[in-house]
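Since the structure comes first, as structure tokens, the remarks are kept for the end.
The other protein chains are all here in position, but one chain of the complex has been omitted.
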């Protein structure tokens, strides 16, 4: 595992960073974060809004942890605690303190290839065997890891981090403070063909991809460039691994898209949409603001804002659940109807 | 977005390239292509066989476009138009004119690694940090982009384009005029194991992959090599992103395979098969010529040529739709049958 950093902080000081309150001894010194089970001396552990406090409290009693991050309304605990309405926020602050992001110690690595017509800010880093092509721009503080690729005329914003093997293809734009995970592809051609004399003829894809600020994109994600316009991913949106986003898709701000989702061409997601794992969308549909599509759902037509939907074809989630439950009764239902039929025939023959 | 190229063409001349006819002023000069909404002065826009001409005509009236590509039977338009039976063909010709494919300005980039036992045609290009191994052959006009890989004994045909991070593994063969998108993998081992003394023992996969001419393969696609024979992708077939093709699969000519499809081992697709998004196939099935499998369908057994099928297990698409519609009535149906039962019990008790 990640080696423990040599940093220490008092519980009181951590509480200040996390804007939480301390219950118990705030002077206790902390040197790391771990699960209750794994925590060693000096480490702080974490109690989420668990359904089952009882078993967790048992774990805590046997833990070597020095303190615990807990929900504001958690019961009395046997360790000093940092209390917050959202304990995950405390966890984030602790992790950020103990595991600060380290930047590479080089600017442009000697084994990188950077075109003389590219522009790399002095505070940016370009790793070994990375490639930055003609006309590309790498802004201040950006990190282009080993073996990543920034194509002709592409732009990578401030403090954005491209993991190894990421491909930002020609003319695509990535905003500030984005994280793109290994082997993701931004700007592959959209899947556009027209049948001509019995053959599928390629429609050149001449748009690009625009990724706004604070976006995170998972490993092996593919985002296709627009056919004529831009495929857009709005600021603050978070995308899990192996999601496919087709050409011309417009994704709003602060959306959450879980692994293995497929979004068909020209789909529009308004802000704050959540697509759970393995969801698909038909092309040219609009999903309203704040909607959640449950796992495996298929968006087959427009969805009103604020919906909670699932299934294929898509239905209100409650209805889908009712149908799923009913399905288990279907084989018996068929028998029952056959019996009723016979009874009724009997009645008729009376 | 892609910067506009400095090329101009008259509408009349474009009509000649596209074998279409001009309605209105053919002398108008064009300098680019854009959507009706985005088009600036001198640009040509595009009207597909839209269901809704009315709203589009409204857009056109407010467009700055100089001309429009339209279906042969479109109504009278307020701009000079290029008319074709298949307006997409006109769009392709316009895009090809304004966005000509540019070849890299180098033959073998100094930061590439090309084995001295590989054969690279003088007109081929190999980009920075690309690798071409022993015995590989790169034919005339082929482009091996930055960081792409061509393995031992592999062959890349004339004018084929491998995007960054593509892996063509040992002994695989890619035909002429193919396009393979970033981070796709051609020739990974098939998934073959046999249980031996309680452990899964690997069956060495010693076949290869043969990709015929004019094939396009999406980003992060994986095509496994055959166990003993070749996995084959027929000429003219187009494959979208993140499609998985297992060992020994035989795909015919001019198939269309949409994103996130999974094709199990030894599946045969005859010519002109379409698999829509997220389709799966069981292994060892044959899908007849010209068949379409709708999104999310699972091919569980052989399919007759010319079928339109969907669902899991696979059914005629119309039947699947009828079942899907029926499902929403199932919870009520269960109640209804319970009522009938009670009524009938009542009758019997009379």
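In order of appearance the chains are A and B, and numbering begins at 1 in each one.
One rule holds in what follows: contacts are C-beta pairs under 8 Å (C-beta built on N, C-alpha and C of every residue); 3 or more make two chains touch, one makes a residue touch a chain.
Quick caveat: nothing in here was measured; it's all calculated off a predicted structure.
Visitor: Of A:24, A:277 or A:305, which one is in contact with the hidden chain?
Guide: A:277
Visitor: Of the residues B:139, B:224 or B:240, which one touches the chain left out of the display?
Guide: In the complete complex, the chain left out is touched by residue B:224.
Visitor: Among A:25, A:86 or A:300, which one touches the chain that has been omitted from the display?
Guide: The one listed residue touching the chain not shown is A:86.
Visitor: Quick one: which of B:45, B:176, B:250 or B:264 touches the chain that's been left out?
Guide: B:264
Visitor: Touching the left-out chain: which of B:45, B:188 or B:310?
Guide: Touching the chain that is not displayed is residue B:188.
Visitor: From the list B:7, B:85 or B:336, which touches the chain that is not on show?
Guide: Within the whole complex, the residue contacting the unshown chain is B:336.
Visitor: Touching residues of chain B against the unshown chain: what are they?
Guide: Counting only chain B, the missing chain is touched by 113, 129, 131, 133, 147, 149, 151, 153, 165, 167, 169-171, 183, 185, 188-189, 191, 193-196, 198-204, 206-208, 220, 222, 224, 228-230, 242, 244, 246, 260, 262, 264, 278, 280, 282, 298, 312-313, 315, 319, 322-323, 326-327, 329-330, 333, 336-337, 340, 343-344, 347.
Visitor: Name every residue on chain A in touch with the hidden partner chain.
Guide: Interface with the chain not displayed, on the chain A side: 1-3, 33-35, 38, 46, 86, 88-89, 91-92, 95-96, 98-99, 109, 111, 127-129, 146-147, 163-165, 179, 181-183, 214, 216, 218-220, 236, 238, 240-242, 254, 256, 258-260, 277-278, 295-296, 324, 327-328, 330-331, 333-334, 337, 340-341, 344, 347-348.
Heads up, the rule we're going with is that only the chains that are shown with their structure count from here on.
Visitor: Could you state the distance in Å from the CA-based centre of chain A to that of chain B?
Guide: 26
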